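Only one protein chain is missing from this complex, and each of the others stays in its spot.
Going in written order, the chains are labelled A and B, and every chain counts its residues from 1.
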Amino acid sequence: MMKHAHIALVTGGARSGKSALAERLVLQQGGGRVYIATAQAFDDEMSQRIQLHKERRDQGWITVEEPVDLVGVLSATDGQGTRLVDCLTLWLSNTMGQADIAALVAVLRQQRDPVVLVTNELGLGIVPDNALARQFRDAHGWMNQAVAEVADEVWMAVCGQPLRIKPAPAGQP
Amino acid sequence: MMKHAHIALVTGGARSGKSALAERLVLQQGGGRVYIATAQAFDDEMSQRIQLHKERRDQGWITVEEPVDLVGVLSATDGQGTRLVDCLTLWLSNTMGQADIAALVAVLRQQRDPVVLVTNELGLGIVPDNALARQFRDAHGWMNQAVAEVADEVWMAVCGQPLRIKPAPAGQP
Partner (left out) sequence: MMKHAHIALVTGGARSGKSALAERLVLQQGGGRVYIATAQAFDDEMSQRIQLHKERRDQGWITVEEPVDLVGVLSATDGQGTRLVDCLTLWLSNTMGQADIAALVAVLRQQRDPVVLVTNELGLGIVPDNALARQFRDAHGWMNQAVAEVADEVWMAVCGQPLRIKPAPAGQP
């Protein structure tokens, strides 16, 4: 089986500079650039966030908005250049935590063009009181682990700075 | 005074792959393996989590369930192989935040067999509204600092990947 194209995962907290870091990783790849937005502009707050992201990206991007069928969009856009998926957390949320992670991993393993995926760290605060929030946090953590395993690179954005997680900068067990 | 046996601390968020990383660290040590579970199966959710952890471990482990007297169990099992303590957060919670951290550090300094301890990062989200949650978060942070200080290795699991914290991969102040 041929090696799939380069896959990178960018994680981090809210307003940590994840999307800007992901865009730099896409630019490093050269070639075409496809922005896959999973956000849904339900309200003014979200519309404003989406607008801010659009303004930061310069010309030369194709934008695809798809809240749910991420697997289909990755298949359909393979061949158009490097895809930036922003972000996995909203995709999982849009599917009420029922996204098919195995199908995502399978499609990532088949890509001929690179993919950079943005996700969040949600599990580093106090345990939520709410059982649904705990279930979402768990499903989200499993998703992050599955995507990081197939990824060639994993980065964590901290205060806008990139911290390399994979390949490990030092020895690992 | 003789150097104590190897001590490793594994931290990270919920569903970040902490326990799996800790198990790999135990297997590296070779010899006998003792799993010290501090969880209490109060409800179905917790029973399910414990079951998932049990299924992942293969044969060859002795399992000890002890929610409160961790210090006693560490003393009693020294000589039976590498102990995996999973986890310190539940231990502290089981004692209502009143666990004797100094006694834990003292017993760790006396071990002849290795110990790998799992904990959580709880302090990286928004400040909790609840004063009790803030107090627990503080006690938990002091515990993590005290155990990390006596530990030879500290790892943080991020998206299932190991990030080495101690010894520092780069220069430190």
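By our rule, contacts are C-beta pairs under 8 Å (C-beta built on N, C-alpha and C of every residue); 3 or more make two chains touch, one makes a residue touch a chain.
Note that the structure is a prediction, hence the values are computed from the model and not measured.
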Residue of B:64, B:105 or B:148 in touch with the missing chain, whole complex considered: B:148
Contacts of chain A with the absent chain, listed as residue ranges: 12-17, 21, 24-25, 28, 45, 121-126, 128, 133, 136-137, 155, 158-164, 169-170
Positions on chain B contacted by the hidden chain, ascending: 9, 11, 13, 119, 121-127, 131, 134, 137-138, 140-142, 144-145, 147-149, 154, 156, 163, 165-166, 168-173
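Following the convention adopted for this analysis, only the chains that are shown with their structure count from here on.
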Between chain A and chain B, centroid-to-centroid distance (C-alpha), Å: 30
